[in-house]
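We show some of the complex, not the whole, and keep each chain where it was.
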Amino acid sequence: MKTHPMKLVTIICEALAREHLLALFAEVGVHGYTLFPVEGAGSQGRRPGDIAEFGNIQVEVVAAPALATVLMERLQAEFFPRFALIVYESDVRVLRPSKF
Amino acid sequence: MKTHPMKLVTIICEALAREHLLALFAEVGVHGYTLFPVEGAGSQGRRPGDIAEFGNIQVEVVAAPALATVLMERLQAEFFPRFALIVYESDVRVLRPSKF
């Protein structure tokens, strides 16, 4: 069974950040993601309550390590100052078609 | 890019456990979570079918390792005897604001 080491980047944010996020994905070359509404509460460390009780989305991106880093650096620089969001990364092994 | 090693605790349970779960979060100091309805089937090992086909929720908590352990120990002691639930933990790296 062939698998490929990739990164899963999970982003939890206000629904209003959604179009900005999809624009960033297009810009950096993220082609695969899922997005679903969640209820939740969260904080960015210093600012409890930053993320409202409702109206949040969870977005999951599978990307090669280098692309995941680019995505996270852009989120850190451009989204952290403007939106309430939580971003974390984990390791996954993506299944490949057997012919590869 | 600064990231911080944390634990992701995933809880899948009957929707009726929801308020009890949120009360436990408040009590142990969990501030960040997402919650969404899922369809699913599951078992707790010994009791297949414990989790009904519908009416389940999936709850995801990002917490420091020590807090994740406290949360899981409380779930084990107080929720396992009363509710059908599945709990698992994994490693994530949480993105930090660049100024930290």
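Per-chain numbering from 1; labels A and B assigned in written order.
Quick note on the criterion: a residue touches a chain if its C-beta (ideal position, glycine included) is under 8 Å from a C-beta of that chain, and two chains touch if they have at least 3 such contacts.
Keep in mind that this is a model prediction, so the values were computed, not measured.
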item: Number of identical chains in the entire complex, 2 depicted; value: 3
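Following the convention adopted for this analysis, only the chains that are shown with their structure count from here on.
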item: Whole-Å gap between the CA centroids of subunit A and subunit B; value: 20
item: Residues of subunit A that touch subunit B when the two form their complex; value: 10, 12, 36-45, 48, 51, 56, 58, 69, 72-73, 75-77, 80, 86-91
item: Residue numbers on subunit B that touch subunit A, as the complex places them; value: 1, 3, 6, 8, 31-36, 60, 62, 90-98, 100
